[in-house]
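FYI, not all chains are in this one, though none of them got moved.
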Amino acid sequence: MQPEETRYDRGLATMRKMFGPGIDSALKSLEAASPDLARCLVEFPFADVYTRPGLDLKTREMLTVAALTVLGYPQAELKDHIRGALNVGCTPDQILEIILQMAVYAGFPAALEAVKTAASVFGESAEAKN
Amino acid sequence: MQPEETRYDRGLATMRKMFGPGIDSALKSLEAASPDLARCLVEFPFADVYTRPGLDLKTREMLTVAALTVLGYPQAELKDHIRGALNVGCTPDQILEIILQMAVYAGFPAALEAVKTAASVFGESAEAKN
Amino acid sequence: MQPEETRYDRGLATMRKMFGPGIDSALKSLEAASPDLARCLVEFPFADVYTRPGLDLKTREMLTVAALTVLGYPQAELKDHIRGALNVGCTPDQILEIILQMAVYAGFPAALEAVKTAASVFGESAEAKN
Amino acid sequence: MQPEETRYDRGLATMRKMFGPGIDSALKSLEAASPDLARCLVEFPFADVYTRPGLDLKTREMLTVAALTVLGYPQAELKDHIRGALNVGCTPDQILEIILQMAVYAGFPAALEAVKTAASVFGESAEAKN
């Protein structure tokens, strides 16, 4: 057994738990663009970092929503992680609360952009339930 | 009389003066996504900050155009504030001059993104006049 | 009773709970530089945001440590909030875990700068105990 | 002969070498929005900086791809410079390698956004060849 495969498998399992089985096709499309970045993404953030015992997955997703709100430009990644946060136990209200708090640290434009992204995710979930 | 309402009213009046009556529907859509962020936005930036006597509204909008150009990612907010700047007395040439100066502090990509947004606002105004 | 005072009092109480009584002299020094920014700081982040029920203080401080790590430049504020996080129940290991996770979202330089700041706070606490 | 024209001509020649003759219409559209920013862009980055002897054009474009990946928000400029990098001798694999390395310094969201942009440019080139 090759050790590299083990990290990849652990990372992929974490991604499926966080993002649902839809992650497989998203990952396939990233692999088509850059197989090496896809591999690094599975192995470093999701195998090495998210699986560490120090914080539970829900807390980690909350921190990531905060981080992506502060960065401001990566709304596509924020969308994925808001979905992920909902999947691992965050409520929509908690996500909105995180975004509101980030207005203090990164300004209102950061919060306004993130709220639009959050609303679009919550809209999808509502539609999916009907 | 509830004190919180007074701040809200003052903020809403400032927003209408800056952005025109169209702000009411924009605010309604933000309230649908996050009523608390909408309230904070009306009360902190627009009631507490923009109404302060130290700088006039036109100067404040020029500073905000500079700030949003530097941040780079919030082009939707920049669009709103370019409209606001025009409403409170800035000329299109002054807005382009601010954006050009920001090339010095945040680089040419920031200025190029902002100029595209400014041109789209100026185009709307020109159309509205015809 | 002036409504503004109520927000200020609530904000100051939150700041003392988070940062300890040492916050009073830090606030006095900020007031000497800009009394209006000091007032806004007490009233908006600490009265309006941190007292909201949606997230507990410990979670809020964790999110703020993440936000300041991502921003990178505000190491003085990060230092204060790492102290605050310890005061409201975070462990040093949790703070290091947050910083490590931020390497994924803002890169290793952000995490390395934050770890130096965290180590300096943990060093103070260790000294204070001896 | 006016000296200002000399810088402009040298800048324009550099831009054509880097971006191909298509740059003329892109520049015309920028000139319509802000003739002064267009002139500054031709003269400062492309006449004063890119023509300097210290680094060859290929290395300069690699550095610019790194810079734009790190900034994150200017994906339109990144698209132009990925095309430029290909024109002056970079391979698609080198561009992907630069983007992957930037995950270390600006985080995975920066790299993921840039990879999508790179893939869209490589897709165009592939289509153009067919």
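Annotations
Note that the chains take the letters A, B, C and D in the order they are written out, and that residue 1 is the start of every chain.
Everything that follows uses one rule, which is that a contact is a pair of C-beta atoms (placed from the backbone, for glycine too) under 8 Å apart; a residue touches a chain by one contact, two chains touch by 3 or more.
Keep in mind that what you see is a predicted model, and the values were worked out from it rather than measured.
The complex in this file is a homo-oligomer whose displayed part has 4 chains and whose full count of copies is 6.
Convention: only the chains that are shown with their structure count from here on.
Looking across C-D, A-D or A-C, the interface that copies B-D in more than half of its residue contact pairs is found at A-D.
Its C-alpha atoms superposed on subunit D, subunit B is turned by 120 degrees; the angle is given in steps of 5. The distance from the centre of subunit A to the centre of subunit B, with each centre set as the mean of the Cα atoms, comes to 30 Å. Our note on geometry: subunit B versus subunit C, Cα centroid distance of 29 Å, whole angstroms.
The multi-chain contact residues of subunit A, meaning those touching 2 or more other chains, are 44-45, 68, 71-73, 96, 100, 103. On the subunit A side of its complex with subunit B, the touching residues are 72-73, 96, 99-100, 103, 107-113, 115-116, 118-119. Subunit B meets subunit C in the complex at residues 3-4, 6, 36, 40, 43-44, 48-49, 52.
Residues of subunit C that touch subunit A in their complex: 44-45, 49-50, 52, 54-55, 59-60, 62-64, 66-68, 70-71, 93-94, 96-98, 100-106.
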